[in-house]
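All protein chains but one are shown in place.
After this line comes chain A, so read on.
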Amino acid sequence: MKLESRIYVGVGVFFVLVVVIYFLWSGDSGNSIFLVASALLGIMPGLYLGWWSRRMSPRPEDREDVSLEEIEGAVGYFPSYTIWPFVLGIGVFLTALAFVFGAWTAVIGMGFVISAAIGGTLSSKPKAMAHR
């Protein structure tokens, strides 16, 4: 976890350095905003990961000498197949087309999006979690 956090913090620190140099040199505030936002994008997840890494012991994937016997529990829940991402994708597509062809495609599209939201939520009930 430590290294993961350092990568993000590194991104943030890099942008802080660049924005300082760039702003002092050019005085250009518009583009400096990009760089400040990018610095935040690095620092926020970096500090979050770092905060956790200080509070937990190294995970099996952070240790070089771990043996597989030490590992317990499920890796995660992985659904095998579901129609809802497809329905949602079509819905988003039709909704987006409204920006070109008018609101009527969005009406159809939102129908798909709402049904996908309902269907996807229902199919995520713990009972469906047969996989580990």
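Please note the rule applied: a contact is a pair of C-beta atoms (placed from the backbone, for glycine too) under 8 Å apart; a residue touches a chain by one contact, two chains touch by 3 or more; residues count from 1.
In this section, contacts and distances are computed from a predicted model.
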From "MucBP domain-containing protein", "Simple sugar transport system permease protein", "LrgB family protein" or "Cytochrome c oxidase subunit 1", the hidden chain's UniProt protein name: "Cytochrome c oxidase subunit 1"
Sole residue of A:I83, A:V107 or A:L122 that reaches the chain not shown, by the stated touch rule: A:I83
Can you list where chain A touches the absent chain? 3-4, 7-8, 10-11, 14-15, 18, 21-22, 25-26, 28, 30-31, 34-35, 38, 41, 49, 60-71, 74-76, 78-86, 88-90, 92-93, 96-97, 99-101, 120, 130-132
